[in-house]
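Here the complex is missing one protein chain, while the rest keep their positions.
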Amino acid sequence: MTGQDAGTTNRQVWRTESAGHGIDRSQPISFGFNQFRLEGYQGDTVASALLANGVRLVGRSFKYHRPRGIFGIGSEEPNALLQIGSGARREPNTRATVQELHQDLVAGSQNHWPSLKFDLGAMVGLAGALFPAGFYYKTFIANPKRWLWYEKHIRRMAGLGEPPADTDPDDYAHANAHCDLLIAGGGPAGLAAALAAGAAGARVILADENPALGGQLLLAPQRVGGIAGHAWVEQAREQLAALPNVRLMTRTTVAGVYDHGLFTMVERCADHQSEPDPHQPRQRFWRVRARKAVFATGAIERPIAFANNDRPGVMLLSAVRGYLERFGVLAGRTAVLFANNDSVYAASRELVAAGLRIEAIVDTRPGLSEAAAAAKADGLYVLSGHGVTAARGLREVHGADVAPIDADGRTRGAAKTLPCDLIAVSGGWNPAVHLHAQSRGRMAFREDLAAFVPDANGAPYASAGAANGAYDLAACLAEGFAVGAAAANALGLDAPPPAIPAAVGDPVGAAPALWSVQAPKGARCFVDFQNDVTTKDIGLAHRENYVSVEHLKRYTTLGMGTDQGKTSNVAGLALMAAKRGEAIPAVGTTTFRPPYTPFTFNAMVGGQTGEIGHPIRRTAAHDWHVANGGVLTDAAGWSRPMYYATEGLTPQQRIDEEVLAVRNAVGVVDVSTLGKLDIQGPDAAKFLDRVYTNRFSNLKVGRGRYGVMLREDGRVYDDGVTMRLADDHFHMTTTTNHSSSVFQHLEYLLQVVWPDLRVFVTPVTEQWFAAAISGPNARALLADLAPEVDVSNAALPMMGMAEGRVAGVPARIFRLSFSGEIAYEINVDADYGLALWNGILTAGGPHGLKAYGTEAMGTLRIEKGHFTHAEADGRITMDDLGLTGMVSAAKEFIGRRSLGLPDLVAPGRKQLVGFIAAEGERIPVGAQIAALDDLDAVQDALGHTTSQAYSATLGRHIALGLMKNGRAMHGRKVFALSPVLGQRAAVEVVPPCFFDPEGGRQRG
Amino acid sequence: MSRRYSIWALARNALSHHENWPKAWRSPEPKPAYDALIIGGGGHGLAAAYYLAKLHGMTNIAVLERGWIGGGNTGRNTTIVRSNYLLDENAHFYEHSLKLWEGLSEDLNYNVMFSQRKVINTCHTLGEREATVRRYNSMRLRGIDAEFLTREDLARLEPAMNLSQDVRYPIVCALAQPRGGTARHDAVAWGFARGADSLGVDIIQNCEVTGIDRDPVSGAVIGVQTTRGAIKAPKIGIAVAGHSSQVAAMAGVRLPIESHLLQAFVSEPVKPFLNTVVSTGAAHFYISQTDKGEVLLGGELDGYNSYSQRGSLPSIEHVIASATEMFPRIGRLRFMRQWAGVMDMTMDGSPIIGKLPVPGLYMSGGWCYGGFKATPGSGWCLAWTIAKDEPHPLNAGHTLERFRTSHMIDEKGAGPFPKAH
Amino acid sequence: MDDATTARPRSPLAELFLAAQSAPPDDSATVYVQSVPFVGQVSLRGRPDDAAFLAAAQDALGLALPLTAGGMAEGEAHRALWLGPDHWLIVTGEGQGPALAGALKDRLRGLFAAVIDVSGARMRLRLGGPASRQVLASGCTLDLEPPAFPAGHALQTPVGNATVILHCLDAGQGEAEPMYDLYLPRSQALSFWRWLEHAGKPYGLSVRA
Partner (left out) sequence: MLLIPCPWCGPRDETEFVYGEAAVNRPSDPNSLSNQEWTEHLYFRENPKGEHTERWFHRAGCHRWFSVRRNTVTHVISAAWPPGQEPKP
């Protein structure tokens, strides 16, 4: 019977009468799968609910679009990947085995067209012989144009689910935590470790990715301390929950292990709810710093490959068992159990008791183990020394071919077909060594288990229980208690002697290495279900010399799916080892990388986007800027108005107005964003002499000077005006961009290079609000604003300063000019910034004052030929900028030694020049300077523009730029070209200062 | 059976259950001596060997690889190929490399899946727009393709992109190189290996070079010590990326290189919804979707010297926060795997391709994050330099000596701070 | 117009706290923020091995400067928070920054020291309530639990999207609720508030005037 037929009405036909301690039968839940409405119970996963409804076919595979069902029961699941939710909440590739059922959950199968049952993509599978591993490398070998066309079609076939349709509406959060001991995994071993360390008083975090603690104890009937395993788990949980020093976390995956004790965890807070509570995050991303850690992550059962072993109805034996024990679901009606170890016999008893018909137990081992003999005695059909060679059926299993095999899986006789709808397979277990490996722990190979286990030598963290190769329940508990106590002791705590409960678990025998059973020629035996990697692909990789496990992985994509090969990696490399004729450990493993299981990007983002993630710095006058039409831009994290928009004016008209206000009356601009450093100490002047190219020790108190700093390699680094407030006290300004790096640089020099200098540098950018008023009327305005201050040219000359109240606020007034006009920079305590700003605006009316933004400021400085980082682009020297005069020959300073290096004095360097456009022409942004007026010509650039503006003052477009031998080019007519914008202008090369080159206006 | 790959060869082989495919490359025992050795079996080393054999007739040569070929940065990069450089030396070199890419699959008879799906650079402030336009204009003057994209263009090219002005760094515009794109990283190593092997080159894996032997009189190289014994050769090319300092030091050469960590990560695979490669200066990340469907992301260096090849958190947290802002639909996709590579960061951010101050010793290294796109060009130039004992004009500027004159090829103007490039 | 009384200081979160004045208190909230505006703050620099400096500072402040990371000293009128081995933040009463800076300068004249009034550089925000530590921890990588970060501990570290000076007033042991003072860079106050709003959402965040 196929699930799809049965599912139209809810019958939960495969739910047993009694078993299932993990579900609450009194709480039915209705949910959707494709076009069907189904029912399950509270406590179900989507997988258990689908199985309960007899639904087996749940998806199509990645490459061949083969029908696929549910294979496992936890995060190891390679097959049953569903799309959960819809629209913006649609989440592709969700494991049905992990997703908990909730009311009105909507699940859909993926990777098929037009429907799950009839998928045209499966044609690829039929033609599968044409698509071996590496097939793309051998075909479509073409020029890139044709490949682009092929690729478009190929891409459509890949990719599994659909990405969400829109922005995620849910919220996410971050959390940080510290603990003494982090325990990953809450099975018996993890719980025991927590009990031991918790009792000793250690700060413990125990995290398990399942909704309930207990691990395998929930999935198979075992006994601990005389009671059922799951009941013991509940006892242990209560005991731990009562300890204030222990934090128990379920639905929480330990995802990554990083340097210095950092672990990441992802907590799924709301994925089990229909919709997250609007105040709660859907998922929370944890960063945990732990002093010690224990990995009690259990072991993952592994399959044995046979022909068509990917058919819906082929499942891991432990999963079949778990569905019964925890969810009361029988995954089939008639089963063939196929195993190489004794766990199959315990399982067979439970399954038979629940009503499953067992057609046969196929045991690969020759002879009968004790458990096998007992099962046989109970009347079960045990075929020892046999293997399943093939599954029969297309969209689901309806039989198993069984044949005698040898120890290497080669068939040794004819196969017979046993009817069944379920093949439960157990090829042994692989310890979940992922976290150990992530922590750089090495691996050891245990022949008896045919598995890699953590090598404790040199390992930074302990592993315990099945993760450590201890499969026996009693051993798991003992190891758990031991590592928990050891961790506590190592932290200097006293762990009381553990009371290790008696345990009755499954018999664990050795699981001999058997990875695949010989298949008929042409048949496919899947190793990696998700990426459709077969035993033949591994053979092909070997044949073509992709024999390193890393090449094998990349050539076949083995282990590169969303399950990262949890059920397939070891088998894949074992098969390669066999081909190479080498032992498995000699072949080695591929590298385990975070995360343990994939988690959403948004969990890691944790809502830290927009302004939360990238804070905006605002000046004290910010609200005024916004209220008055300020069009904002980002400047090194600060929000600054570019210009103030006015109804009826274009931005350029508005900028022109602002520029002309400064040139003809007075303007005010918020310059709070400039970096400001307070520099004090007896050696402050000496220090500045060593930092700037020019001298500061001879600067008079109460005066300022413009300075340029170089990098040690001689290139221009930063510039600004520094005022001398007292003999031993300076106020330095830096560019907005470099304010924090200049501070670090100065501290470096003081702390590391010249520790003998007695200087304190303190960043004070945040303390000061600064407004610059500039223009011919600036002095008159300042006189109105600061009646107590003598603002005459004699008392307050260019580069002078004064202190006093401005608009009623105590202020430092620096007279300096970026615009080339009379200008004053007024600095006040930022709490009073808005008061000052409003005061200036109020007083400015009669003087024709306008506020201006960064665009007008830029235009004004271009007119004056002042450079910024656009010109000093990190490759430029003082000489390139024409500033050799500022470089003192008589003193030592940072960068000076490099000035004589050959490249810095080489002929033909680019030099700063001005460009002025022909009447009516407009210099494009980012232009190249060339001799030919042709946007399409290939030609040598003579230089480029660095900043350009329309100068309302001059009525022309102007630009600054860098040009080879620029200073010798003045007067040359060239072209400013922007091919990408399709714009050009005829320009003349001129000296870089366009306006008042003598500087009379600013001194006036 | 012919060694050539094609759909017909594939069909023929399907009939024999693919049991007759030959090795893509041999794994011979090292000979005691060769005419030249290439140290490093990444894309660059393999390409150098291929071009030496194919274009310069030097077939008695070997590539020595410490581990498995392509397992270094070649196997761990975000696969972006472009030639949108500002400075002369770089622009011409990378454009040459891009042209080699355009013929590579056919030349190698191996589909390296070079997909010219367009590389887009978004701009988020007017200043950034200006600087980017300037760079792309410089490309056009050199005859390299470059185009300006408005926000409307972007909406058409990348419907998943958030073009709202209501985000922290709204997009102003973008510039693009249409011929830029991606290639399948592993295939590049394997294709060059197969190509070189078929011309007689020995590719020797699991062979770590532990010493470089020099003639005591002339100082010239005479061979190497390896974990598989000594091998003689009068010419040795180093192409070991993050290990350049170690290998050069074996010949007593110090380099202006530091090794830093660069990370990348992928999401689970989903159906295609990203069409191009998008990179952004403001938020420092780049994103594309592979042909298998994973969203592939990378960002900035971790910022301190490292050989760990191991991912960390801070830098990828930044990348993913910025990327989900630009492409909100990726937020609900899952983070599947992260890894890192050891980047050979130079003091100016540009590579060193040429002769070292030891006769017979050559190198191609210092690739910073940009070396995948350089693979064919680097191999081609290194091969030329080894064969002729002098650089080709394309790599004449990328000398080690430039650091003696301070002739920096510094695209970013970041100064002698490797982590800043 | 140049009357000193017309110039009033303004907090970067003025709007927020004005709004809170009129809103009814939210009883379900488990975290609250309170603005303590315009506290006087003075940056004090001097070398810890300079006995004369330490003595003079003690004399002027009425407290001994703390000399180790996390240290905080409380006097009658002021608090001194350790910012670095040669750097302290002196916190004093509302509007008292300039006066204290003046007095300190006078007292330290002739010594190698630097005194700067930085009252406008940071705003103080008080965060309290049972969940306040959890909210902080969501954006702070330090261990904030009591033995590691007890009452009286203060240091500079990133919290959320800003680098703040974090001062634990009460570690919230026993019946008490944890309470912290945060000194935020002024220019980032609003962005920090947006972060806090997001971080506090699961716990209920209220504003107290």
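We call the chains A, B and C, going by the order they appear; numbering starts again at 1 in every chain.
In this section, contacts are C-beta pairs under 8 Å (C-beta built on N, C-alpha and C of every residue); 3 or more make two chains touch, one makes a residue touch a chain.
These numbers come from a predicted model, not from an experiment.
Every visible chain touched by the undisplayed chain in the complete complex is listed here: A, B, C. Across the entire complex, the residue among B:His243, B:Lys271, B:Arg337 or B:Lys355 in touch with the chain not shown is B:His243.
Among A:Ala88, A:Leu901 or A:Ala986, only A:Leu901 touches the chain left out of the display.
If you put the hidden chain back, the residue from C:Leu61, C:Leu83 or C:Cys168 that touches it is C:Leu83. Summary of contacts with the chain left out: across B:Pro328, B:Gly341 or B:Pro416, the touching residue is B:Pro416. Across A:Arg11, A:Arg289, A:Arg446 or A:Arg703, the single residue that touches the chain missing here is A:Arg289.
Across B:Gln177, B:Thr226, B:Thr385 or B:Ser406, the single residue that touches the chain missing here is B:Ser406.
Panel shows subunit C; residues 69-70, 83-85, 87, 141-142, 155-158, 163 of it touch the chain omitted from the view. Remark: the residues of subunit B touching the chain excluded from display are 243, 245-246, 254-259, 303-308, 312-314, 347, 403-406, 416-419. With the whole complex as reference, residues 258-262, 287, 289, 440, 712-713, 740, 744, 747-748, 751-753, 755, 892, 896-898, 900-902 of subunit A touch the missing chain.
The criterion applied here is as follows: only the chains that are shown with their structure count from here on.
Centre-to-centre separation between subunit A and subunit C, using Cα means, comes to 33 Å.
Subunit B and subunit C have CA centres that are 50 Å apart.
Across the assembly, subunit B contributes no residue that touches 2 or more other chains. Multi-chain contact residues of subunit A, defined as those touching 2 or more other chains: 287, 608, 611, 613-614, 616.
Residue ranges on subunit A touching subunit C, taken from their complex, read 171, 173-178, 203, 279-281, 287, 289, 607-608, 611-620, 638, 672, 678, 680-682, 758, 760, 762, 764-769, 785-787, 805, 807-810, 829-836, 839, 842-843. By the touch criterion stated above, subunit A contacts subunit B in their complex at residues 62, 88-93, 129-130, 132, 135-145, 147-148, 151, 154-156, 158-168, 256, 258-259, 262, 264, 287, 440, 521-522, 536, 539-540, 543-548, 550-551, 554-555, 557, 561-562, 564, 591, 593-595, 598-602, 604-605, 608-611, 613-614, 616, 633-634, 642, 711-715, 717, 870, 873-876, 898, 901-904, 906, 924-928, 930, 935, 937-941, 944-945, 947, 977-981.
Of all residues in subunit C, those touching subunit A in their complex are 1-12, 38, 43, 45, 86-87, 98, 112-114, 116-122, 134, 137-141, 143, 145, 148, 160-162, 185-188, 190-192, 194-195, 198-199, 201-202, 204.
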